[in-house]
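Only one protein chain is missing; all other protein chains are in place.
== chain A ==
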């Protein structure tokens, strides 16, 4: 929007001279006349009200000037839609932090109890803290919010008690309460012996649906070449690893302190590399000549 500053400058001086008196008049007029005016124009806004009041009370020259000022302070829709510079932009969306489970509520392992920034609360008994300081449970039970001065004088803890009326914190010298959380299953001891003798190996199976990779029973080990990961019929990785051992090849043990050997190897490698490079270059130069 274009505004002629040269014209506005003298008006500003005028404004300074008039403004205090107008304001005073305006407040006065609103207090006295509001009832009368509102009866006449109930739907009009406060600004129009003020303007009507002033126009009635002030001489005509000053009214025209005032109209100019009020027009300057209008904030058009296009302008407002650009957003405020600081106020709103500093107020981001809430992160939904805080307690997700109240004290005494029943929780199962992995249940989130509290989301927070930093450690407002610490994980107590049967609880743990996540990457973003979220407190979650490791055991099923009932949530407790408590302090434990013996552990730390200032910290607040969230714990999970096993019993509905269980108390936290437990005394320092009391044995810890733990759950086993296991079921007893009978196993076949023959499997143990087999597992110790023969190793199983990963084998891929191609079916109509696709390829599945799974462990085959250990007996299939001697059945020859199998389709292995990598989509080839080959021996198992561990069998390949033992080829040198079978062939009776012994390698010299690596001694990190044998710098003489290391130097010779390094020199040989660089020489070989240089040779390869020269061969490559020769090829390319030949091509270039042709």
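Following the convention adopted for this analysis, contacts are C-beta pairs under 8 Å (C-beta built on N, C-alpha and C of every residue); 3 or more make two chains touch, one makes a residue touch a chain; residues count from 1.
By our rule, contacts and distances are computed from a predicted model.
Participant: The complex lacks one chain in this depiction; which UniProt name from "Large ribosomal subunit protein mL38", "p53 and DNA damage-regulated protein 1", "Mitochondrial inner membrane protease subunit 2" or "CTLH/CRA C-terminal to lish motif domain-containing protein" does that chain carry?
Facilitator: Hidden chain identified via UniProt as "Large ribosomal subunit protein mL38".
Participant: With the missing chain put back, one of A:77, A:93, A:180 or A:208 would touch it. Which one?
Facilitator: Checking the options A:77, A:93, A:180 or A:208, the one contacting the hidden chain is A:180.
Participant: Which parts of chain A face the unshown chain closely enough to count as touching?
Facilitator: Where chain A meets the chain not shown: residues 106-109, 111, 140, 172-176, 178-189, 192, 196.
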